[in-house]
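One structure is given below, represented as C-alpha cells, and several questions about it will come after.
All protein chains but one are shown in place.
First chain written, first letter: the chains are A and B, and each begins at residue 1.
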Amino acid sequence: MRFTKDHEWVSLDGDIATVGITAYAAEQLGDVVFVELPDVGKALKPGDAMAVVESVKAASDVYAPIAGEVTEANTALPDTPEMVNQDPEKDAWIVRIKVSDKAQIDALMDRTAYEAFLDTL
Amino acid sequence: MRYLPLTADDRAEMLGVIGAADIDALFSDTPASARLKGPVELPRHQGELEVERELAGLAARNRTAGSGPFFCGAGAYRHHVPASVDHIIQRSEFLTSYTPYQPEIAQGTLQVLFEFQTQVAALTGMDVANASMYDGSTGCAEAVMMASRVTRRTRAVLSGGLHPHYAETTRTLAQVAGIQIERLTATVDAEAAVIAAIDADTACVVVQTPNVFGQVTDVSAIAEAAHAAGALLIVVTTEAVSYGLLKSPGEMGADIAVAEGQSIGNGLNFGGPYVGLFAVREKLVRQMPGRLCGETVDAEGRRGFVLTLSTREQHIRRDKATSNICTNSGLCALAFTVHMSLLGEEGLRRLALINHLKARRLKTALQGVPGVQVLTSRFFNELAVRLPMNADDAVEALAASGILSGVPYSRIDPQAGMDDVLLLAVTETTPDGDIDRLCAALTGTLSPETGAVS
Partner (left out) sequence: MSMQTVGRPTRPETTSQTAPEDRAVGLLQYEPLIFELGGWSKTGVDLPDAAPGAADDLGDLVRTTPIGLPGLSEPETLRHYVRLSQKNHAIDLALYPLGSCTMKHNPRLNEKLARLPGFGDIHPLQPQSSVQGAIALMDRLAHWLKTLTGMPAVALPPKAGAHGELCGLLAIRAAHEARGDARKRVLVPTSAHGTNPATAAFAGYVVEEIAQTTDGRVDLADLESKLGPDVAAIMVTNPNTCGLFERDVIEIARLTHAAGAYFYCDGANFNAIVGKVRPGDLGVDAMHINLHKTFSTPHGGGGPGAGPVVLSAALAPFAPQPWIVSEGGDYRLIEAREGPAAQAFGRLSAFHGQMGMFVRAYAYMLSHGSDGLRQVAEDAVLNANYVKARLQDLMSPAFPDGPCMHEALFDDAWLEGTGVTTLDFAKAMIDEGFHPMTMYFPLVVHGAMLIEPTETESKAELDRFCAALRRLATDALSAKDDTEALERFKAAPVSAPLRRLDETLAARKPRLKWTPPAAPLPLAAE
C-alpha cells in the first residue's frame, strides 16, 4: 500500500489500483455523512478531484493519486458513509482505477514514510 | 435617541475601562483623510410621531387594493390573511431570532421549517422541499441552474407561458453560468409548443401552470417527452392557492416544482418580501439550493430538528456551493405555514373552489362586454382578455375612476406585441359587485360615445 501527502492510499492488484482515504484522514474529518463518487469510465490525471467526502461541517475533495480510468466505484458508501470512519483503509475503498503508468505508484510514500510524514504535521 | 441605551456617563466610563482617550481613538484604523468630521447632510433624528407622519403621508399617496374594485394578479395575488397569522409572525421569538444555527435554542423556528417543508412537499406532490427561497422568480432561476448541474447540459427551454419576469430573471442568472436560454413565443396556449423544442442538449424545460395568461395545462406529456430526452421538467406556479384544486406538479411528472408562496399567508407588499417554494424528487436532494431542516434526536434521545445537508451551502462549500443563497424568507415561510395550518386540506380546497367560481363569474361577465375577447379557455382564477384598444390606456382610464382593472401584458413583456392584452385575476376577496362595476366601466371605456366612464 502506498500513500500520498494528501492522505489517499493506493493498493495495486495487476493493473487495477484501489484508492481510499487514510485512517488519519478519516479521523481528522470526524463523522463522515456522505461520499460522492465519480462516474465509471471517467479519465483521471494525478491531482484531479475525483470524489468528495463529507462530514456535517466540511466537504473535502479526494484527489486522484495516479492517472487512469475509473473502472469501479464503491457504491456502498453513499448509503453507509459511516464505513469510512469504521474501516477506511479496507472496506471503505472509494474507487478502482485502471492504471496507465505504474511508475506513478512507486513514486508515492510507503507506510513508514507516510507515518514519518504524519509526525511532521 | 430612543433606541440607544448608553448614556454619556456610560460612554465615558467604558472608554476608561478600554483605556481610550475618546471615541475617535477607536476609529484610528480608518484613514484620517476619509474620516467624516460630523454628521452627513441628512435630517437629524426624529420622534415616533414625526416619522409616522412622514410615512403615513407617503402611504396615503398609494391607492390600496382594498379601496375599490381590484383585479391585479400576474404573479402576486390578494387573498384574505387571517388575523392570527400576523399575530404569530410578530411574536418576538420568531420576529427577532436569527437563522437557527444553535438548534438547542431554536427548535421553534426549526420545527416550523420542518412543518413548512412537509406542507410544501404535500402541496406540490414532490418528495422533498427546502426551507424556502427568496421568491418564485429566483427559485425558477435556481431550478434551471440545478437542472444544468444534474444533467451536465447547458440548454434550457422556457415555455412562452412562463411569467416574463421569471424568464428574465432566469436568463440574467443563467447566462453567466453558460446556460443557453431559449424562451418560446408567448401565447395563451404556449405549452403546446414546448415538446417540439426539446432536443438532446436540453437540460430542462420550464413550464408554468396556470401560466401567465391564466391557462391551466396538464403537463404530463411534456414530462414524458422531457424524460425521454434525458431532460428535467421544472413546473412553475405563481398562484399557490391553485394547488387546492388542480393536479399537482408531482402528479404530472415534474422533477422540480417551483412556486411563489405569497398567496398563502402573505400580503401584496408592492412585490416583496415573498416566499419561494422549491421541491424536488428524492434523488435530486443533494443538488438542491437553500437550507434544509431535518429530524434527529438530542443527547437524551428526544426528537429535535437541525439544519442539515449543509455541505451543499456556501458557508461550507464556498466556491463549489450549489447556490450562494444565505438569507432566505423564514418569516414569510412562517406566515405561509400558519395560514396553511389554519386552512387545512378542507379549507384550502374550499378556498381554491371559491377562487375558481369567481373567475367563472368574471369570464361570463367579460364575455358580455362588447369588443372584449376572453383568450383563456382553462383557468384557475386569472384570465387574459384582448381589448379593442391599448390595454395600458384602458387600465389608466379605469384607474382614474377608482378601478384597478388588472395588469396590461405589455407591462411585463413590452416586446411581445400584445399591447391589447389585459390580465385579470379574482380571488375570494373580490365582491361580485366589483365584477359588475368593472364590466360596466369597461363597456364605457371601450365605447366612449356611449358616455362617461362610470
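Everything that follows uses one rule, which is that a residue touches a chain if its C-beta (ideal position, glycine included) is under 8 Å from a C-beta of that chain, and two chains touch if they have at least 3 such contacts.
It should be emphasised that the depicted structure is a prediction, and the values quoted were computed from it without experimental measurement.
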item: Omitted chain - touching chains that are shown; value: A, B
item: In chain A, positions touching the absent partner; value: 6-8, 21, 25, 28-31, 33-34, 49, 53-63, 79, 81-82
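Methods note: only the chains that are shown with their structure count from here on.
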item: Of all residues in chain B, those that touch chain A in their complex; value: 286, 308, 310-311, 316-317, 320
item: Contacting residues of chain A [partner chain B, same complex]; value: 33-34, 36, 54-59
